[in-house]
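Note that one protein chain is taken out, while the other chains of the complex remain in position.
Just so it is clear, A, B and C label the chains in written order, and each chain counts residues from 1 on its own.
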Amino acid sequence: QDGADGDPSGGTLRVASVGDVDALDPLIAYSTEAWQVIRATTRQLVTYAGSTEGIGEDTEIVPDLAESWDVSDDGLDYTFHLREGVHFSGATDREIVAADFVYAIKRFPDPNANVSAITYYNSLFEGFTDYADQFAEVPIGDLDAVDEFIDTHDISGVTAVDDHTLRISLTRPSAELLDVLTLNFVSPLPQEVVSKYFADSLEFRQDYASSGPYYIDSYTPDQKLVLTRVEGYDTEAVGDPRGAHVDAIEIDTTSDSADAVAQKIQTGEADTGLYVRTYPAAVLQDFERTKPEQLHTSASGSAIFLSWNNSGEATTSGQEFLSSLEGRQAFNYTLDRAGLQQGIGGEKAAIVSTEILTSTILGYNGENPYPTDGDAGDVARATELLDASGAEDVSLALAYRTNAEYEKIATAIQASAAEAGITVSLVPVEDSFGAINAFLSDPVKDDQWDLALTTWSPDWQGNSASMTLGGWLDSDVAPGGTWNGVTYDNPELNALAAEALAAEDPAEAWSEANRLASEDLAWFPLLERIKSVPSSDAVTNWVWTSLGNGPDLSSLAVRG
Amino acid sequence: MLTRRPRPRSSDPKAAMTLFELSHLSVEFPAADGTTVPAVSDVSLAVDAGRTVAVVGESGSGKTVSLLAATGLLDGAVVGGSARFDGVELNGLEPRRRRALLGARIGFVFQDPASNLHPFKRVGAQIAEAVRVHRRGSRAEVAARVASLLADVGLDGEARIARAYPAELSGGQRQRIMIAIAIANDPALIIADEPTTALDASVQASVLRLFRRIQESHGTAIVLVSHDLGVAGALADDIVVVRDGRVVESGEARGLVSAPGDPYTRELVLAAQLHALPAGGVAPSHRRRGDDGAPVLRVSGLAKSYRAGRRRRPVVDGIGFDVAAGSITALVGESGAGKSTVGRIAAGLQYADAGVVEIAGVRLPTAVADGVPPLSPQLRAEVQLVFQDPYTSLNPRKTVAETIATARAVRPEWGHATVRSRVREVAAQARLDPGLLDRRPHELSGGQRQRTAIARALFPRPRLLVADEALSALDVTTQRQVILLLEELRDTQDLAILLITHDLGVVATVADAVVVLGPEGQEEAGEVDRVFGSPRSAYTRLLLDAVPRLDGRVAG
Amino acid sequence: MSEATATRRAARRAGDLAALLRSDRSLTVGLALVVGVLLMAASAPLLSAILGHGPNDQFPDETLDSAGLPVSFAPGFLLGADSSGRDVLLRTLYGSHISLAVGIPATVLSAVIGTTIGLVAGYAGGRTDAVLSELTTIALAFPFLLTALSVVTLNRGAAGTTVVDPVLVVVGIIVLFSWTSFARVVRGMVIELKGRPFVVAARGAGRGHAAVLWSEILPNLAPTVVVLAAVQLPVNIVAEATLSFLGVGTRPPTASWGNMIANAQETALYQVQPFMLLAPAAALFVTVFGFNLLATRLREHLDPRVRGGRS
Partner (left out) sequence: MTRLVLGRLLRVVITLTAVVLITFLLTTVAYNDPARLIAPDNATEETLASIRATFGLDQPWWVQLWRYAVVGPPIQGVATGLLNVPPSLGYSYVSQRPVTDLILEKLPATASLALGAFVLWMLVAVVLGVLAARRPGGPLDRITSVIAYTTLSVPVFVVAVLLIFVLYFQLSLAGIHLFPSGGYVPFSESPGEWARHLILPWTALVLVQFGPFQRIVRSSVLEVTGKDYIRTATAKGLGPGRVYFDHALSGAANPILTLGGIELASLMGGAIVTEQIFGIDGIGRLAVRAASTGDAPVVIGVTLVGAVFFVLITTLVDLVTHARGGR
């Protein structure tokens, strides 16, 4: 019961969250914070173990529900051998079997669910696209029709050989299949429970079948989420690499701001926070001064960048300007990255980023195609390029989410661009992921923005350039639209990405692709975040998870 | 008719038990600049049990202030001198002990019952409260007491009265409720401040009778405040005359009225005569009549109704009379009879539902409608109205000169210079000092305001003037001046005047003809001497009987 | 009125005012505060010229430490800087521009609109009155902030521009919600006034509706409308600050007290740089307090309803 004598088990971990968890359905959840939570309630075939060192260190894949797996020589067939005697908790306590994985994967193309993550799998799993195409015919809003479709259709590449053997066949060899399988999208789900509800609906959340060490004890939307450890959960016995030390995780979702969360941690009302983009600099400084052992810092690989609007025909003069590399270079030279870094909290909060890939990702070169003195930008160079391009009265509309940090970055960009004679007008968009996304992806609003200040976190660390270079920036893969504002189109990059995805060792190809995209300013990298997370003095056993890009809530322990 | 109850005066005043006595009472109000303003400087009076003292004086003389100060009901005033009740000094009395006297042994009847009753409490509850403050008793006992009090004041006829709010009662009924509250605990002393001023003559008479009855049955002492010697003379044993916060004369009532010693008292007597009917009856009119037969105003078969919810309630019907040039016709009747309504219709400010209204031979439009009928400017120039309340009938934001010239629209032919000289002309006619022309209403006295209103009416040279209660808000001296002015206008300008009033004394003094409106409609119309001398309608007779008559003649 | 009397009257008024100010200390304080705010607004460009920088210029090197925390004082930055290295004092001074530029026009507009509607409704009566009164009720029934949040999203034009100046939008929203108080009061007064004998008298003197409205009724409304406007002005200033606080009012980087306070609160930097919160909060307080004080005293002196209260 007490961490003092070596056993860190017991106690309650109190988490203060800015707002509710955005998704609890493992298929739907696609924010780092939701992943931190879901890591406690779901298990996958394989996972990352977590690291006490830092987010970037958490790259080792370990068995989770799959005890072991075999790969065919051509690299196309994977056979997973599941652990026996592992049970669901919560809505049902039946044993977890291979069919539960099959069902989970079959949910992907449900037209009612609209799963973003599908791009990782649709071209990879054999027979998936056919299945998905047929599924699209099922009318929206009819759960019975969905259930019936799933019962009567199969994905040829995903089969339950027996209760404890799962086979996955691929269309092409993939160096990152196991990485992709660590994501919570492929978590076992009991069809008899889950098929009763729409994906991630309130009913789904309230009748939740957990496969992880914790189940949902109670959930009041926008107030509180209580996760309780499964009675007698023995990590050794079920082969769970998660710590699962605390008896319960209480997530208080009523906080309004990072400041409010920080106050709760400072007063000891909460042990750590959730949905805090960055903790107030003053608070971090205070922790560093007075209780450094409670401040946890790690590079995160998360990037803050500016994308530019390239969705089809240029509808504004700004879009026109940015479509030329010269214009982009000129603008790039106005960016005072050192100033931005200092603005969001200095070296403790971020490092300057000059490449598409961030420091924790395979393919990172540590280069700067357009170096300036002290990373402070170069107004003279920018003006020179502007003059050369012949552009006059350049005016760019910059969309950003209305919170203090982004506002600060946006106004700083505005101020430094003004020095080079570029007018940047600000387009505030409500501070929610949904709002900015709807805004950036709406073709009707195409003429309302030229630049968008957005962020990106790697889904996993290390070999994950497929998400950016092989994903959003790859116009062969990117699903159209302007996801996160990214609308880049470069056949050369597409070719390099394809090469990397198929390579045994993709490092070289990613590095090359990164260099190419960075030089071409596929987007304007600005900063790479450093995660600095304070905790109460009750927290022991601090563990980072790359999957949640932050603290591993399922492994933290508390004193007393 | 009210007569003063004969009562033997005690031969030795000292021997009588003095219940309430003010001696050398003075009252000062703190002013904004820190100094004090004296309101009452020396008032003394005494009243014995079972007797009545009247305090008389013109408005603002300090009658109310003295009595309120004496009983501690005047917040923030500095009170000097002495006020003794039943041997107890009231000035400086501890609040708790004072509260034990107020309402229990001293009852109050205040001037205006409408404002003195709580508007949001049922009157029955207000009486009950007065009972409960000083007595314990069950709910039923209190209710019984309230019922008997209502009977005492003659309100036992209708059961709804106790459950009514003051606004739902008539003025007379409200005044009786006030009295019921005052006598709730059989007080030894009743202080009645102008208890009848707001009431019309017939109600006034019945209220005075009620006081008399209470006094007889309980031996109550009464201090009656009034500005009307007629009322005072009707009820009081003794009269105290107050002016500018000092007693100028006091003495036994009959003697004081018949032989006033002080010039101020004499003036009050004169004023009372104005409201009273001349003891010897009305002299036949000797005034010049309009020479031709064509009257300026001709009314016949006039009917008017007002909207009441969805329906219309008839107010007057079948009214008919003429007003000739150079004559004054009075329109009298009790409150609510429709006098003002007829006046406004005659002045072209309201539609009549039906009937004929002709001004200078031109017929006014009739319609069942609200609003002001559109009249030609020529016709507007022929008739003007002087409103009852001189204050609200003047725009507070306009100067006297601007106000007088309001009607310049109906004389488009008059240029600036003409308007200016006409303003001066009518101002002079109305005896308005030219220096007042730049002032605004709040810088004028009541009389000056009324004269401004009259000047405004005279401005377009009308041939008919409708004066609606043009006198009632003025003090006696001003009233006399305005009457003189009206007479002069009639005689020199050949003006036809419709004078609306409830004061029969005034009618007897100035009018040539009179129209009497009763609750059932027009009662009678005719020359004043004829109507007052030999009234044909019972209602007219009732009205005449209710008018107080001054006993005795005034010497000098 | 002759010219001589006019000047005499004016002189008397001036004398009255002086006497009033001497006798009413609250009025004097309120007036002084309001004058102070106006001076503050006027001094902003001056100070900017003296200091050599503007309210939106960023000086991270001079005013932020290595961790990006702003200082509370630096040469040229009397109240320190905000998290972007901008001069807090200067921004606070410039913030008064927004407060006044929104508050005053919004109040004047709502006074004009509300008075007109109240006047028409009260004078015309009947169906017109029913319709206009219903309109007033409908306007009152809308929750202010929520509707404001929706209306603001309407104002998005091409290329990051706004269809209309955001300041105008804020003015519009505030007007939308504040004309009702004028309309209600004015309507009630007009209904009362139009039955007053002097209005009937003017009709009897042959004056038309327009003349009666203009010269008999309107002058009698004026003091009340002025008082109402004085009461409404600080309310509207707070409304602007609230909208900006919620991020739907003034757009960054333009300084408004509302978004300065929001910024201080959101970043929690007021704990290290208190002026980020205190300066705009104090400025807002002084402004609103000054106008409130002025309004109540004006009401005491001008509003006949209050003046007649104690009799």
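In this section, a contact is a pair of C-beta atoms (placed from the backbone, for glycine too) under 8 Å apart; a residue touches a chain by one contact, two chains touch by 3 or more.
Everything quoted here is computed from the prediction, not taken from an experiment.
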Visible chains that the absent chain touches, using the contact criterion stated earlier: A, B, C
Given C:P55, C:G118, C:P166 or C:P234, the one touching the chain that is not displayed: C:P234
Residue of B:A49, B:A100 or B:A525 touching the missing chain in the full complex: B:A100
Among C:A32, C:L78, C:I104 or C:L145, contact with the omitted chain is made only by C:L145
The one of B:V37, B:V88, B:A144 or B:A167 in touch with the missing chain is B:A167
Can you tell me which of B:A49, B:L73, B:A409 or B:L542 touches the chain that was removed from the display? B:L73
Candidates A:T59, A:Q263 or A:T411 - the one touching the absent chain: A:Q263
It is residues of chain C that touch the chain not shown, namely 134, 137-138, 140-147, 149-151, 153-154, 234, 238, 241-242, 245-246, 258, 261-262, 265, 277, 281, 284-285, 288-289, 292-293, 296, 306, 309-311
Chain B residues touching the chain left out here are 68, 71, 73, 99-104, 108, 110, 112, 115-122, 129-130, 133-134, 165-168, 178, 181
Note that chain A touches the absent chain at residues 111, 114-116, 118-119, 136, 140-141, 198, 201-202, 221-223, 252, 254-256, 260, 263-264, 266-269, 430-432, 434-435, 437-439, 441-442, 444-445, 479-481, 483
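Just so it is clear, only the chains that are shown with their structure count from here on.
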Using mean C-alpha positions as chain centres, tell me how far chain B is from chain C in Å, no decimals. 49
Residue list for chain A, restricted to those that touch at least two other chains: none
In the complex formed with chain C, which residues of chain B make contact? 32, 344, 347-349, 372, 375, 377, 380-381, 384-385, 387-389, 392-399, 401, 403, 406-407, 409-410, 438, 453, 456, 459-460
Touching residues (chain side chain C, partner chain A) in the complex: 56-58, 60, 64-69, 83-85, 156-161, 247, 251-253, 262-263, 265-269, 271-272
Help me check something: in the complex, which residues belonging to chain A touch chain C? 257-259, 262, 280-285, 315-318, 339, 341-349, 395-399, 402-405, 407-408, 410-412, 414-415, 425-428, 430-431, 445, 447-450
